[in-house]
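Got a structure here, written out as structure tokens. Questions coming.
What you see is the complex with one protein chain gone and the rest in place.
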Amino acid sequence: MNLLRLAWKNISGNSLRSWVVALCALVVAAFALFSTLLLRGAAASLELAADRLGADIIVVPEGAQTEMEGALLMGVPAHFWMPEENVAKLAAIPGVEAVTPQVYLATLIGASCCSVSEMFMIAYDPATDFTVRPWLEARLPAGLALGEVIGGDYISATEEDNGILVYGALVTLRGNLEPTGTGLDQSLFFTLETAHELARVSEIAAEEPLVIPPGQVSAVLLKTKPGLDTEALAVEIYRTVPGVYPIQSANLFQSSRTQLKSLLNTVVIIMALIWPLAILLIGMIYLMAANERRRELGVLRALGATRRFVCESLLAEASLLAFCGASVGVFIAVLAIYLFRRLIMVSLGVPFLLPSAGSLALQIGIGVLLSMLSVFLAALFPALKISRQDPAIAMRE
Amino acid sequence: MSKVLGAVMVVAALVLAIAPVFTDCQSDGKWLTTANGKQVSMKCHWTGIAEIAAAIPLAIGGLYALLGGRRKETTRLAAIVGVASGAVAILLPTFLIGTCGSATMTCNLLMRPILLSAGIVAIVASTALFFVARDQEMPVAPAAAA
Partner (left out) sequence: MIRLQDVTKVYPLAKGHSVTAVRGVSVEIGAGEFAVIVGRSGSGKTTLLNLAAGLTRPTAGRVTLDGVDLWKLSDQEQSYTRNRKIGFVFQFPSLLPTLTAHENVILPTIFGRNGAEPDARDRAAAMLERVGLGDKLSSYPRQLSGGQQQRVVIARSLINNPELLMADEPTSNLDERTEGEIVGLFRELHSSLGLTVVLVTHTRQLIQPGMRSIEMAEGRIVEAG
């Protein structure tokens, strides 16, 4: 028997008071961790997605910027086109090191000829591509053959032999890219040659044919020469090539970045409300305890407990309750984020990536400590007050 | 405490049984069209129906604890049934039957995480019930005479 065991025994008396304190700790920890994971996960995801594309500037048809972001971030299929000649025009601009076109397609909705409904597909030019090339060089040096595809992290084969049914044709999934937390995770990547073959097969085998407008591409990705001012280049592109809009990588996902900022503000405001309220509530509860338990604490003093022991005993109780509540809170937060991450992404319109194990452990630790500190602070004044009571007066009726 | 855990188990069972009705793709108006034009339910719908099989034993176990089940052994049995039901509830949308392929479909956004959450809650509550189960005490004679 010692102070900690005594504290634990007192708590497990199951009083409503203990539950409320633990619940406050739970809410503070859960909310703090949930918002941190969400905001940091979204920011990390945006960085990763921009990196994944590997482009310094992405050129899309004018007016298609928002649709482009929706496609890359949320995997919402994009349907926009611009003339193929733009590729050569862009390559000719001084300062441009490399260009590669991409064609954006989508599977049908609820059709039996497509295993996965409404999936975003990116057809690339293997001769000039730099988006999937790093991955291919590491895993499939020979590249993708006709009828072969690679998928984002979420894609899995739905047919036998790693097959996926697309517009009635069976393509082979050769591998998966690392997760980014964005719509790229739900996308298929294949060569332009495969795309045209799919279009050809779909005329017979699919409910609706896959249409690739001839002489058209969806976007052109640019790599600039090192050290170049991408802003100036973007202006030059806008001036030189009509009907296009250049998106700088740094400005990519601008609407999401703005969304994240306003989300951050909302979180800060909510936290600014929850935290003091929780501390106030816990403080009130411990002051109420002053009255309810004064006799019991008076007895402890009569038996020879010092003021310090009584104070430490109450703080130990508070800390134990906080630890239990916070532990459950972080468990709930991690579970909620993990299970409901796709819903969160779709509802809030921001991408999300789960952190690494180390980063998660650190954030969990901070969440629990923050919660415990809150409860400790809240209980400190009442604990000091109770411990200073005259034992005889405390034990009076 | 047993009553509280029993109530949690019953609520989890209700969630398992009812949530799929409102959150599978069929509720969102999405069907699978076969080659000959017929509309059939997608596998998330079948998962939802199968969840009822997990929900029923979970509810029975929860009700026993909630309504003041007196025997320790029976309460522990109810807890074991609860854990098994929770496990089945988790396995159905993940390995046994599964949900639809696309990540943004309603069954993946809503139904699957809700079922997994309810399954986890069922397992945690049932495990706790196992450890708090005890034979009901006889009431003690009043401590002080008048």
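To keep things simple, chains are lettered A and B as they appear, and every chain counts its residues starting from 1.
Basically, contacts are C-beta pairs under 8 Å (C-beta built on N, C-alpha and C of every residue); 3 or more make two chains touch, one makes a residue touch a chain.
A quick note: this is a predicted structure, and the numbers were derived from the prediction, not measured.
Peer 1: From the list A:Ile279, A:Ala305, A:Ala318 or A:Leu353, which touches the chain that is not on show?
Peer 2: Reading the full complex, the residue touching the unseen chain is A:Ala305.
Peer 1: Touching the absent chain in the whole complex: find that residue among A:Leu6, A:Ala91 or A:Ala157.
Peer 2: Answer from the full complex: A:Leu6 touches the omitted chain.
Peer 1: Going by the touch rule given at the top, which residues of subunit A touch the chain that is not shown?
Peer 2: On the subunit A side, contact with the omitted chain comes from 1-3, 6, 9-10, 12-13, 295-296, 299-309, 390-393, 395.
Rule of thumb we're sticking to: only the chains that are shown with their structure count from here on.
Peer 1: Could you please state the distance in Å, as a whole number, between where the Cα atoms of subunit A are centred and where those of subunit B are centred?
Peer 2: 28
Peer 1: For the complex, which residues does subunit A have touching subunit B?
Peer 2: 14, 74-76, 109-113, 115-119, 154, 156, 158, 185-186, 207, 335-336, 339-340, 342-343, 346
Peer 1: With touch defined as at the start, can you tell me which subunit B residues reach subunit A in the complex?
Peer 2: Residue positions touching the partner: 1, 30-35, 100-105, 108-110, 112-113, 116-117, 120.
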